[in-house]
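Note that this is a trimmed complex: some chains were dropped, and none of the rest were shifted.
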Amino acid sequence: LQKIGVFTSGGDAPGMNAAVRAVTRAALANKLKVVGIRRGYQGMIEGDFIPLKSNDVSGILQLGGTMLKTARSAEFRTPEGREKAYKQLKKAEIDAVVVIGGDGSFTGALVMSQEYDFPFIGIPGTIDNDIYGTDYTIGYDTALNTVVQAVDKIKDTARSHGRIFFVEVMGREAGLLALNSGIACGAEVILIPEAKGDHDQLNKFLEKGYKSKETSGIIMVAEGDEAGGAIQIAERVRKEHPDLDVRVSILGHIQRGGSPTAKDRVNATKMGVAAVDALLDDQKSIMIGLDNEKIVHVPFNKAVKLNHSIDTNLMDIQKLLNT
Amino acid sequence: LQKIGVFTSGGDAPGMNAAVRAVTRAALANKLKVVGIRRGYQGMIEGDFIPLKSNDVSGILQLGGTMLKTARSAEFRTPEGREKAYKQLKKAEIDAVVVIGGDGSFTGALVMSQEYDFPFIGIPGTIDNDIYGTDYTIGYDTALNTVVQAVDKIKDTARSHGRIFFVEVMGREAGLLALNSGIACGAEVILIPEAKGDHDQLNKFLEKGYKSKETSGIIMVAEGDEAGGAIQIAERVRKEHPDLDVRVSILGHIQRGGSPTAKDRVNATKMGVAAVDALLDDQKSIMIGLDNEKIVHVPFNKAVKLNHSIDTNLMDIQKLLNT
């Protein structure tokens, strides 16, 4: 092992830069050369490589986004695309690659490593925190705090006007972000795909809210809720309760960026170092995970399955505190 | 003058609490009694009054929203509603009132003061900063910084993915917030109602952006732009430039809340004290304004006209820096 590549793939997540820095510095400290692959698998296909020295990753630890950029690549899903990518890696004398991304990125790595016996190590980087085999993915803690700070602001207006706000947060298939931000902001109701009976809770709240003109409310909605997004739900509520002052806020893309929290920086750093360790230990096709704060190795085969489990205890707590 | 009322009206704005605190404490220091009128003109009609002592306004200086709540009142627009309001004020022995709000709130005060010879003093509180006769309205500086911080986050993603983001900010009739946040965030294009030729600039940028796959861009859009909001404009762009990765973010209600900036707290405090001074000086039907950091008195008659002028120099600067 003499030269490794590192890249980011899929949606950007705060802390990816911290992971790139840790991979680079840990590799350099172990006398490896490091190459940054820009724009994910697409850049790999195009040979968009830059050498990384210690100084190149200086001052990026606290920045959101990813200095290596990221992209989707339809071409990489074809055998021809992967062949091009493999040839680019060989040409650049790259012996192994660290990929920072989500389950889609790991699937790509798994297929290519099977076709070409090329070692990939994964680091989970996605604000959704829905990867199987790890308690934690890079970016989730920052995104959660971004949502909480945004909802705190909305709550100022909700309380001042006695309004009911439907706030939609990311989570197409999972309600983790909606559930935790809802608890953290004291949301009156939380609507997530995993829950049964949460719309009953909404109706109960609206009946109660209907009666007192001072009541305000925050309803957190995961974008993947079975009843539709915040706009559809609010529309229905407006019809059924025309007296209520109902508003919608879709947080959207502000949930992705921003300077990473302490936790995202520390964990990204730990995982970056662990990825280089794994390569030095001759590992391949595994994702670095965290289980109870300890580093674990999770086979890509497992990690590509999404984890949708949710702390049902938190849902009970939310209901209890809003009875 | 023995007892005054104070209330907030219209949309909530960060710094309103600082103004309520300053009015209350300045009045108490001048041996006046103070009554908080809750929920704007509607609360006035209903007699929803609370006495305010020094302690009641302790710890609110740094909070967003308004502790007195705010509301719209259709009833106050009727002579009957205003009569009820006047009777409530008389019954509570309130001799004069300080109203914190926007042009609509001042219109209401003007009408009522003409009908009943009742003294009102206004303090401009609106994040739009579009009131005639004052350089500054409470909440604008905080809203501007909230927008800038949100766009900084979006820019992380835009740069990481090479995307073009249309970011819509508040400003139904004015582009002040879009223009200043656009300059502050280095937006590539700014689309505001006041500008001519800004869509030419957009087209020019898109031609340029079309060619290089790494180019990202932030297009700030004031909600009142003549070409429609961000969603419509982005749709048109997607059709004309199907190769570009175009996204939309509507900042919405997060622009309203949040802990006020230093400037909003200091100015709200100055204006609150000046409002009580004006009442002690036997003034009425004026708004407290700031002209070059100095307190000025602006007749309601003038203040209710919106000020849509915009610093055209800033538009030139924006174009110059993005040539």
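Miscellaneous remarks
Note that the chains take the letters A and B in the order they are written out, and that residue 1 is the start of every chain.
Everything that follows uses one rule, which is that a contact is a pair of C-beta atoms (placed from the backbone, for glycine too) under 8 Å apart; a residue touches a chain by one contact, two chains touch by 3 or more.
Computed from a predicted model, the values in this text were never measured in an experiment.
Because every chain is the same sequence, the assembly can be counted simply: 2 are drawn, and the full complex in the file has 4 copies.
Keep this in mind: only the chains that are shown with their structure count from here on.
Chain centres here are Cα means. That of chain A falls 34 Å from that of chain B. If you check the complex, the residues on chain A that touch chain B are 8, 11-12, 14, 39, 63-66, 69-71, 146, 150, 152-157, 159-162, 165, 214, 247-254, 256-258.
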